[in-house]
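Have a look at this one.
Shown here: the complex without one of its protein chains, the others still in place.
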Amino acid sequence: MSIIVRNVTKRFGDFVALDDVSVDIPSGSLTALLGPSGGGKSTLLRIIAGLEQPDSGTVVIDGSDATGTPVQSRNVGFVFQHYAAFKHMTVFKNVAFGLEIRKWPKDKARARVMELLELVHLEQFAERYPAQLSGGQRQRMALARALAVEPGVLLLDEPFGALDAQVRQELRRWLRRLHDQVHVTTLFVTHDQEEALEVADSIAVIAGGTVQQVGPPDELYDAPANDFVMSFLGPVTRLGGEVVRPHDIDLVATPGPDTVEATVVRVVRLGFEIRVDLLIEGEEAWVQLTRSTAERLTLTDGATVYARRAAVTVATAGA
Amino acid sequence: MAVGLPLLDDPAGAVKPGRVRNRGAAARRGGLSLVTTYLSLVVLLPLAAVVYRSQSQGWGHFIHAIQAPESWAAVKLTLVLAVAVALINLVMGTLIAWVLVRDTFPGRAVLDTVIDLPFALPTIVAGLVLLSLYGNNSALGVNLAYARSGVLMALLFVTLPFVVRTVQPVLLELDRDMEDAAASLGAGALTTFRRIILPNLVPAMLGGTALAFARSISEFGSTVLISGNIPFKTEVASVAIYNQIQSDDTTNAAAVSTLLLAVALVVLLVVDLAQRLAARRG
Partner (left out) sequence: MAKHSLRWVALAYVTLLLLLPLGLVTWRTFEHGLSPVIDALTTSEAGHAFQVTAVVSVLAVVLNTVFGVTASVLLVRHEFPGRRLLNAAIDLPIAVSPVVVGLALILVYGKFEPIGRWLDHRGIGIIYAVPGMVLATVFVSLPLVVRAVAPVLEEIGTDQEQAARTLGASGFQTFRRITLPAIRAAVGYGVVLSLARCIGEFGAVAVVSGRIVGQTQTATLFVQERFENFDQPAAYAASFTLAMTAVVALVLTRYLRLKGQR
């Protein structure tokens, strides 16, 4: 089921959370809403779910206007950052909740719950209470609960934000695989660009209450619409007044036609990657090199090298 | 009010979407009318009636009523006792809270539980209980019956939990690292207590003390048996009001009541304000 957001504006008092936002989410896609906190991405997700009401604009889900539809009738699956586990119910009861509300017959509901618990690898925890689960397990339970009711769209609000780094890694891959199995239109909010790049088919960058750019991860990384998108999706530095990715700068030992002179300030070895801090025409910049490239140069503090832009990634306004 | 719950300015979920908002609004309107009607019928209207009655014969009569010798003596005694009770509670309540949080000894859990007993124990029973130990045939040979000290005792009994229960949670939450930091900077135990711990406890101490004060000026049941209600000697304000009601002198009773209400509210509001200021500073 597709989601179409048209001209949505939402204010909280004087604060404009969303300013005339329009986005199209194609059916069956896995899309990330990426942006800094306070940028409006969670508000947009909550408006799509029906947990918030827009001041103006419309939300169309699967071709029909859902703007006035109350949350409980939208048939969306929603996963909260802090799990929102029903503490007084077992894992089984949590997952069965939506089915009970929909008055599914007991045996059919039971089969469905067990199917979902298997999908999220929690079948042996069915009779446990949320307090007896780890954070990652709770979030998987929340996912099963949201998926049990066969929602038209699955919405996840910073689903891995409360988990520690390793579990977060695991769950990302797992979400990707899950989506490939289930194919439900999925929209997740994150402020972690790595997460968005790794998991999503498509990314919408939202900041300052507006959509900055929508596109596949590669497109956003390689052809960012503006400096903000460029700097939000990966590391940046400046060379000759332009914003450049630090791995897109070449260092050479001898001057050439399009090089500028640079002074090495500091060399930091981060395993495979070498990071070189430079001073170029009185301006600080830095470059990412591989170890082999670095070894071909004499990079001692105070040495003079020549820098040149290697590749093409620049912000192309209006792209 | 001092014990009011801190409310968020915009609780999440306050806005319900779509049609639910309308249905939610209907439910809210229903709930709100239930709550306000109930509160009005039981609390607000009756209290307004007291204030109204106290003024029904004019301000001059109001002043005259509270300055009537017997009433005035009762009010004065009540205020003096309440101040004493507040001060003793301030010290003893903080001390007990300290012992409950920072000390370990067998029976601490029992002590922690019995502190709440005065909240649960009927006040008339509290009076009787005190009278059995400190009355005419006292086992300790201390007769406080029909004496002001007996009334003081009763008030201390019923107000025991207030300061303890407001200071205790704050003390429990207090970051022990702060004390270690102070010690590492060369502060002795007393300096650490005075300069580090005490400033953090003061708002809670004040809050608890204000509640104890408010309770003291309004206390009735526990003082009835032990005080003997001797006018000009052991009669406290609420007993004076009670006697006036019994002799159908409701206008004068309302006058003294209004004075008591005003004092309690002013004290609670001032302390609430002080706590807010302290919270802002902290």
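Per-chain numbering from 1; labels A and B assigned in written order.
Everything that follows uses one rule, which is that contacts are C-beta pairs under 8 Å (C-beta built on N, C-alpha and C of every residue); 3 or more make two chains touch, one makes a residue touch a chain.
Just so you know, these numbers come straight off a predicted model, no measurement behind them.
Contact with the chain not shown here comes from a single listed residue; of B:L77, B:L90, B:A145 or B:L211, that residue is B:L211. Of B:A27, B:I63 or B:L198, it is B:A27 that touches the chain left out of the display.
Touching the chain that is not shown, out of B:S71, B:T123 or B:S227: B:T123 (per the contact rule at the top).
Even with one chain removed from view, chain A keeps its contact list with that chain: residues 49-51, 71-78, 80, 82-88, 97-98, 101-102, 142, 145-146, 149. Chain B residues in contact with the hidden partner, per the touch definition given at the top, are 1-5, 7-8, 10-16, 20, 23-24, 27-28, 31-32, 34-36, 38-39, 42-47, 49-50, 52-53, 92, 95-96, 98-100, 102-103, 105, 111, 113-125, 128-130, 132-134, 139, 153, 156-157, 160, 189, 211, 214-215, 217-221, 224-225, 237-239, 241-242, 245, 250, 253-254, 257, 260-261, 264-265, 268.
FYI, only the chains that are shown with their structure count from here on.
One inter-chain figure worth recording: chain A and chain B are separated by 53 Å, centre to centre, where each centre is the mean of the chain's CA atoms.
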